[in-house]
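Missing here is one protein chain; the remaining ones are kept as they sit in the complex.
The chains carry the letters A, B and C, assigned in the order they are written, with residues numbered from 1 in each.
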Amino acid sequence: MASTRPFAIIAGVGPGTGAALAYKFSSAYPVALLARTPANYEPYVDEINKSGGKAIGISTDLSSSSSIQSAFQKINSEYGNVCAAAVYNASGRFFRKSILDLTEEEFTAGYDVSCKGAFLFTQAVMPMLLKATEGGVDAKYPPTLVYTGATASVKSSALMSSFSTGKYAMRALAQSVAREFAPKGVHVAHAIIDGVIDIPRTKEWLKDQPKEAKISPQGIADAYWNLHTQPNTTFTNEIDIRPMLEKW
Amino acid sequence: MASTRPFAIIAGVGPGTGAALAYKFSSAYPVALLARTPANYEPYVDEINKSGGKAIGISTDLSSSSSIQSAFQKINSEYGNVCAAAVYNASGRFFRKSILDLTEEEFTAGYDVSCKGAFLFTQAVMPMLLKATEGGVDAKYPPTLVYTGATASVKSSALMSSFSTGKYAMRALAQSVAREFAPKGVHVAHAIIDGVIDIPRTKEWLKDQPKEAKISPQGIADAYWNLHTQPNTTFTNEIDIRPMLEKW
Amino acid sequence: MASTRPFAIIAGVGPGTGAALAYKFSSAYPVALLARTPANYEPYVDEINKSGGKAIGISTDLSSSSSIQSAFQKINSEYGNVCAAAVYNASGRFFRKSILDLTEEEFTAGYDVSCKGAFLFTQAVMPMLLKATEGGVDAKYPPTLVYTGATASVKSSALMSSFSTGKYAMRALAQSVAREFAPKGVHVAHAIIDGVIDIPRTKEWLKDQPKEAKISPQGIADAYWNLHTQPNTTFTNEIDIRPMLEKW
Partner (left out) sequence: MASTRPFAIIAGVGPGTGAALAYKFSSAYPVALLARTPANYEPYVDEINKSGGKAIGISTDLSSSSSIQSAFQKINSEYGNVCAAAVYNASGRFFRKSILDLTEEEFTAGYDVSCKGAFLFTQAVMPMLLKATEGGVDAKYPPTLVYTGATASVKSSALMSSFSTGKYAMRALAQSVAREFAPKGVHVAHAIIDGVIDIPRTKEWLKDQPKEAKISPQGIADAYWNLHTQPNTTFTNEIDIRPMLEKW
């Protein structure tokens, strides 16, 4: 018999937002962490399991239907089929190039992960989120699905078409999913992360500025958690997040 | 000598959102509750003071500069000049009328409270919020100013021009204030309340629907509190809020 | 008996957009040009009358109900009551100031002209536009009302609150008016003028750049005329306009 203890899934884990989300949600739920490269989730799986939480990591290509299906079979056999919270936090490779210089593969790379992958993930996770709205389940909060967007979700600059087309499309997906499943009790939200996140990869960026020029991953994780705890009378479907020194 | 214990101000108190905000913020701060009619804040002032919190109520016409100044003198003499959080939650009278039928006074009523009043309130409270960013002050979170908007902040329907022009203008104010004062450490946010709030006045509305068709005032208060607790690396400047059964 | 020959009204005339609109619409209609200062319309009234068109100028304070009513009485006695096209092209004084430094009068100056004046103008002109949808009138195109917005209609920067609150509110007005009166056959449009207009007052601006860095008033006038000629199966309710070298 499948467990009815709800769990959380973070798709797109790496040092930064994904790790912060993993720690945050693991304080309440067993977590499944998805990333293509095991090195991107292994340290957090270990750390969470050592400190009394429960975590599994699954190597997943989030632009591939079969890879996502395989990941959800593992989740199901480990944790059951009641999902409390899921975050789609993946972005594809990033190309800053003229329209004239992008290959077709480079152009579609943004969409493949930001939107097609988000769709495939949504299809797989939604039945588990709907389970959490049913009777007999120990769900404290409405089941929640959050998509991580970016500045490029609402502004499409020159040379950014691969990334921004994917992120605009992800926002459309989030809105359509919210409108379809909110009436069934699933809380769907989209976050516009507008600024540089303070992670190892961006260490050299904005070096001449104080730390308030970058977004803290913990702050993002807290914001997503707060979305999760909203009651079904008070769903927030979109938030923006930026550091105090961001120009916008 | 002025106290350095930070306080909170809720402008536009009545049964519903204002009362919920008053209770929520009074659990952390002394609160000042502003409304034109004392009956709109008295029960909450009494209740908060009885249950171990601290509250004062001040009769204020939020479209009048002199009335707002007088209110802030009282706040200053009671609580000092360090404000942790302020909410502008007022709306003017509501007219559902054709452009051709509105008097000039009716048309400008929306702007007078939603925008001019919000401006006057911002001018009065901002120096107190800036105080909370200074050294020697016991501020746990970045000082926060939240404006309460509505569906009409982003959609202007037929017959709604008085209300929507005021709410669009308020949103412009919130964005300008955010851009000016975020770099100084003040968190400014705008909330789009998209739905019917579940208050005594709306008891008869949507009667044939379950309670998830209306927004709970407590949910709004929790959302504003969560905005307040965000660190200055992770400011959310706009949220929307709607019940799970809302069409949007 | 009132004339049934339709006329056009340009409110907010001066060298630049207003003058270009006056010339453009005078090639098809008698025009009434409104501005506070007669020097702002006299040259165009003279020029249009000399070159075979028909124009009158009326000194009008567009933030004053009585001044607008008086202007429309003059229009009615000169031209009758069938208006083919009206443009509200006025903005109030401009203040680039901190929220903390604006007087109440300075803050509300933006709204007074951009929104309250636009409302008063709309109330006065709408019955004349509706006349043009009736039988027995020689109207070639659906009667049209265009409001001139700005970058600040959709982006509210620091220090720009007086202007942007007025322009956001004007956009709300335009949308509400469009939704109320389009079903009655009146075409209502809002134009976001995003850039510096090439007029005498801006001669010294962007001097180091080619002329394609500024918007031509004639281009704006042509765009408004094209809006006017749209059939009632194909109304455009919002356009943006910027020069090729504008960053946006």
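To be clear about the criterion, a contact is a pair of C-beta atoms (placed from the backbone, for glycine too) under 8 Å apart; a residue touches a chain by one contact, two chains touch by 3 or more.
Computed from a prediction, not measured in an experiment: that's the story for all the values here.
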As a test of the contact rule: which chains in view would the missing one touch? A, C
Looking beyond the chains shown, say which of A:58, A:84, A:113 or A:126 touches the absent one. A:126
Could you tell me which of C:101, C:134 or C:212 touches the chain that is not displayed? C:212
Omitted-chain contact residue, chosen from A:113, A:173, A:221 or A:239: A:173
Checked against the full complex, the residue among A:11, A:90, A:115 or A:196 that touches the missing chain is A:115
Provide the residue numbers of chain C that touch the chain removed from this figure. 142, 179, 182-183, 185, 187, 198, 211-212, 214-216, 219-220, 222-223, 226, 229-246, 248
Absent-chain interface as seen on chain A, which is shown: 65, 98-100, 102, 104, 107-108, 111, 115-116, 119-120, 122-123, 126-127, 152, 155-161, 164-173, 175-177, 179-181
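As a convention for this text, only the chains that are shown with their structure count from here on.
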Chain copies touching (chain A, chain B) - same or different residues, decided at half shared: same
Between chain B and chain C, what's the gap in Å when you average each chain's C-alpha atoms? 35
